[in-house]
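Before I ask anything, let me first share the structure, which is written out below as structure tokens.
Taken from a larger complex, these chains appear in their original positions, while the remainder are omitted.
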């Protein structure tokens, strides 16, 4: 429609029904984003099949259903994180298939086919308690078209468990490392590979872990180069940037 | 040499001067890293021309000179960050050419030629006070073979300055965004591009910026997907991971 | 009554039944506020129709009802913030009409007509999750006589959404910007307008948002001039000061 308006204006200029001066004035005052800006941005999302995300924690099931229903009209894929059984119950009768990934506490609604990316993302956790965050990352990365390799429960208190699978580092384009408590694992992994490491601190721990702050600080202060960090428990965010990198490498 | 030791042992097994049982026993007790592990790791550094880093702040000039001299024997490239004129004076008579990048507070010693990477890294700063950290990143990324594009002083208080150069986002493989104060810039940039954003909080600011903590927290809590964060003022670290990503894409 | 006491005393001085010395002594010892001080202050509230506020969170419904009932005797307007359905149930049978604004989690009891203010307050939110705080501000500002314009869900991760409505900035006298997570929006808005911006950090976010601390620090460290900040989630407070400013401008 914007484009039509613009075309109409230019036609008027062309046929003389609008003077050049008048056209200049109107173009200067047009909100620039009406020049297709927003739509382009939206197109990008659609073209890639990248999902829109809903963070469920702290929202009522009704609110979640409303938001998801709105999003569905735009025909995008949807990832609802921090969801539980009850959220799933509220969504499962929506007209499109709704997948509930219990371990990931994540609901996926696919409305677009996903173009596969060739490269692989390796997702590592320090402990079993970090798995929900890792699975949120895995489910998110999968709907973005990535192949996922999982390497769970290989924390630094038993370093041989990690070392035994070191060969997997080389097979991935990006490595997501999920760890709570002392958050040491990303430093060790980054020291063993030249692949970029996206570190996800988790709120796993107690006492002076302060809800994941200890792990977060440790990761920011990594003595190993090649580590960058996302927010505490932010599996979705880690998957998103890892996916961007992986796609760029695959499309390299 | 290790390989030689191993070869010798296997030859002894082959010619019967060492029994299989004895060989099993000796192999089980060999420190595993003697199996060429460490050396491979070292080779990787050399092959890539990746630099070793020295953090100068809080070290005496004598200490810095000692460390750099040691490193030079390994024939690697060296990046000395947080350096000043006096550090340069202490190092400039070393046998290899020593470059002092004043704005970057960084000294570079090249002993290896650097294999160029095709892709580009875009480095953006919010203000002029963030430039030293950005230049630390730029100098580091350059010695890692990357082409750098700079876009400085385009903070969110004058968002049009940033928008005017939005086209540069698409030309880069990775974007490093350096910002102090409220640390909002990475969120805005990530909302405008699908390229991965490495955010560097700086200690620029005062009062309740708490030495960069405000910017750090803002970046970790970015409402835009596609942002990951390194430590406060860590230009070197941002350049390192950006370089890893850029090289993987270029070699993709 | 105080005034009557004072008048009586002065009459006694006038007619000589109280010496000047005695009168001086008694006046020096009069609690000063008995000189009409408190009452004047109270008059100001009444004259303007400014509401008294009750913060419901952490109070029992009985306590809230008691407080509101007390306030009603003073014939003032009342705003009860952080209210829910159950608080409404407890209050709805009070003798005056009780409005429950669900999205704003706010209850309004109007006992005074409100003198309208000519100017407009623009209320902006970064995300949909910030809307309850924004609505608390809106409901509060409305009962203070202001005209409200809402611009919701225009956060910095999609800066074009904000820019598309930039013209609204000029139409308002004051702008309230409500944002959680990285709290970047007030900086961007302030950079685009010369109107005063009242920033409200919200507790929206998780992990290292630390209950709104990240957004609060970001707003205090805004690189744009023209921003001042109220407490986390304090929609009421933002509306109050915005209303003061708006009324002063309107009455200019």
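In order of appearance the chains are A, B and C, and numbering begins at 1 in each one.
Everything below uses one rule, namely that a contact is a pair of C-beta atoms (placed from the backbone, for glycine too) under 8 Å apart; a residue touches a chain by one contact, two chains touch by 3 or more.
On a predicted model such as this, the values are computed, not experimentally measured, just so you know.
Engineer: What is the total copy count for the complex if 3 chains are drawn?
Structural biologist: Every protein chain is the same sequence, and there are 8 of them overall.
The rule we apply is simple: only the chains that are shown with their structure count from here on.
Engineer: Using the contact definition given at the top, which chains are in touch with both chain A and chain B?
Structural biologist: Where chain A and chain B share a partner, that partner set is C.
Engineer: Can we say the copies chain A and chain C touch using the same residue numbers, with more than half in common, or are the two sides different?
Structural biologist: Different-residue interface.
Engineer: Could you work out how far the Cα centre of chain A sits from that of chain B, in whole Å?
Structural biologist: Centres of chain A and chain B (C-alpha means) sit 25 Å apart.
Engineer: I'd like the Å distance between the centres of chain B and chain C, where a centre is the mean of that chain's Cα atoms.
Structural biologist: Comparing mean C-alpha positions, chain C is 50 Å from chain B.
Engineer: For chain A versus chain C, what separation do you get between their C-alpha means, in angstrom?
Structural biologist: Those two chain centres are 38 Å apart.
Engineer: Quick check on chain C: which residues sit in contact with 2+ other chains?
Structural biologist: 158, 163, 207-209
Engineer: Please name which positions on chain C make contact with chain A in the complex.
Structural biologist: 128-129, 158, 160-161, 163-167, 206-209
Engineer: What part of chain B is in contact with chain A in the complex they form?
Structural biologist: 44, 48, 53, 173, 194-198, 216, 220-221, 225-232, 236-238, 240-241, 244-245, 248-252
Engineer: Which residues of chain A touch chain C in their complex?
Structural biologist: Chain A reaches chain C through residues 31-34, 37-38, 41, 55, 57-59, 67, 201, 203, 211-213, 216, 231-234.
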